[in-house]
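Just passing along the structure, written as structure tokens.
Note that this complex is displayed minus one protein chain, with the remaining chains in position.
Read from first to last, the chains carry the letters A and B; within each, the first residue is number 1.
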Amino acid sequence: MVKMILWRSVYAVASLFVVSVIVFAATQALPGDAAVAKLGKNATPAALESFRQLYHLNDPLPTQYVNWLGNILQGRLGVSFATGFPVGSLIGDQVANSLVLIAATVVIAVPLAVVLGILTAIRRDRATDHISSVLMLVISALPEFVLGVALVLLFATNVSQVLPAVSPVDPSRSIFQQLDLIVLPTLTLVLLVLPYVVRTVRACMIEALESEYVTMARLKGMSERRVVLRHALPNMAGPTFQVVAQSLAYLAGGVVVVESVFQFPGIGQAFVSSVLSRDLPVIQAVAMLLAVFYVLVNLLADIGTVAMTPTMRGGTR
Amino acid sequence: MTPPDDIAVATPASATTGTARKRNAAPPRKQQSADGVRAVLRRTLRLRGARVGLVLMLVVMAIAFLGPLFSPHDPTATIGSPYALPGGDTLLGTELLGRDVLSRFLHGGAVILLLSLLATVVGAGTGMLLGLVAGYRRGVRGELIMRSLDVVLSFPPLLLALLFMSLLGTSPLLVLLTVAISHVPYVARIVESSTLAVTGRGFVQYCEMIGVPRRRILTGEILPSIVAPLTVQFGLRLTYSISLIASLAYLGFGRQDPAVDWGMMISQNQSNVVGSPWPVLLPVLAITIVTVGANLLTDSFGRAVGVDLGREG
């Protein structure tokens, strides 16, 4: 078990390293000149040259990479091309906003999905199950932005004008004072992860309910309640944890689109706008941040799953 | 070691998300069906979900590919004031820049659907090949393939696409490639594990024993045995391609104005959705219908061949 955690961690660090190379390569080493990208096609050669000097763009690539990585590791994320402000302070608020969004999503989606998954498994092939499975099928088919726009059409137009269509969070106030603005983005994200978790929980629960140990529990005279709670539930903890963590990781991609739909000032929107304006330092910082989040959550998923599954844990030595 | 006491009790089929399970024509016992392609298709189409899904997909595809022929106006021509209401010359009004909504809608689907299909074919095809090799030839080679694919997995697909586009621009080829790359690890994983399971079976070992060439074993024995999970993956990946490509278009990384696609149509007109819903509603409906249709069809097929989407989705 300890060996497995170590091994996974080494692997996570290794893949982050590879990711950093990819991020660096995609933004700095590939054809397309950052200086031209920043200053425009009409910039004078002298201006381009001084820009390159300023950002060390003339150094050999490995040197650039090592410097860049060193800075990132020390928390120096560079200076935005577009605004001239340090990237760190620029995206700090946005990271916080996104985290609130993700946290709200998890708090709502996970219990809802687990309960729904268990319920549909127990009432398998009855009306509840059928309705739920069709709904999940439809929702899981939709792109994030279509879901978001559909919710806007439903709740923020003449259909029912109850919530704001966009979420321009006022940076001078705490996000917790503007909670109405995060309702629709959160709802979108909840719907986004719901189908995956519900399906997995349902499948695991059914597997457990059909297992021989559950049949045996019934033959030992246990009540149905006890069978579900004491015998079936513990066996789906591992897979459930895994799918929850995976969908959390999936949210790292989902926020990008959903924040754009609602113009929610989070990390995703920062990413899209920096890509559109080719603001390299911001792109690099946000991409690395999201990748770290993604890898860490996946690492957590692997470790947690093993920790929750006795058969994978190895002996009690 | 023992003969199973095989009274033909209807053993519950796999834990599929099952609308039509009771009407399901599939045999109750989960056995290796020996039937051919035609029988599987027939069994799939007997499910209501499959028929509905197929019709939904065909309708949207017809609109996307045949629509331009019936377009009343030039989709790039300004023919009225912005956000003109339906009536007169325009059946569904005009959009942001005063261009005909219906014409732009009819022209906006082909590229997205075509790119999605190509990206899926390329991505799933590559994933299949890598998965087959990794699963059958295990050892260092297989390990190397799977571990490097894991690295691709350690990056959200959308971010990967955006990252590449940040410097390389937004050419359709680039969209196709990035979306295809994002499919590879998922398909490869499923194919690898299915291949691994088949390789352990006696009939593959028998072929190795009598000296059937490895390539023939791969194409003649293993590939036909994993067609079912592979097809399910293809369907899931197709849905995902459409999602991803439409999302990229929506974010501004698709075709550039004055050309049109559905994603961009939505983002351009979203701010005035209250006053003029059609330019948003039409593409939203089209994308919804085609992805839901693809998902329904895939789910039904999966159910007909006994592959559970709940665990593979």
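What to note about this one:
Note that a contact is a pair of C-beta atoms (placed from the backbone, for glycine too) under 8 Å apart; a residue touches a chain by one contact, two chains touch by 3 or more.
The rule we apply is simple: contacts and distances are computed from a predicted model.
Chosen from "Ring-1,2-phenylacetyl-CoA epoxidase subunit PaaB", "Isoquinoline 1-oxidoreductase subunit beta", "ABC transporter ATP-binding protein" or "Na(+)-translocating NADH-quinone reductase subunit D", the protein name that UniProt gives for the omitted chain reads "ABC transporter ATP-binding protein".
In the whole complex the chain that is left out makes contact with A, B. When the full complex is taken into account, the listed residue touching the unshown chain is B:Arg201, out of B:Arg42, B:Arg141 or B:Arg201. Taking the whole complex into account, chain B touches the unshown chain at residues 1-12, 28, 31-34, 201-203, 205-212, 221, 224-225.
Although one chain is not displayed, chain A still touches it through residues 211-213, 215-223, 226, 230-231, 234-235, 237, 309-311, 315-316.
In the analysis below, only the chains that are shown with their structure count from here on.
Between chain A and chain B, the centres computed from C-alpha atoms are 22 Å apart. For chain A in complex with chain B, the residues that touch the partner chain are 11-12, 15-16, 18-19, 22-23, 26-27, 30-32, 37, 121, 124-125, 129-130, 133-134, 136-138, 140-146, 149-150, 152-153, 156-158, 165, 195-196, 199-200, 202-203, 206-207, 210, 249-250, 252-253, 256-257, 260-261, 271-272, 274-276, 278, 280, 283, 287, 290-291, 294-295, 298. Taken in their complex, chain B has these residues touching chain A: 12, 15, 17-19, 21-22, 150-151, 154-159, 162-169, 239, 242-244, 246-247, 250-253, 263, 266-267, 270, 273-274, 277, 280-281, 284, 287-288, 291-292, 294-296, 299, 308-311, 313.
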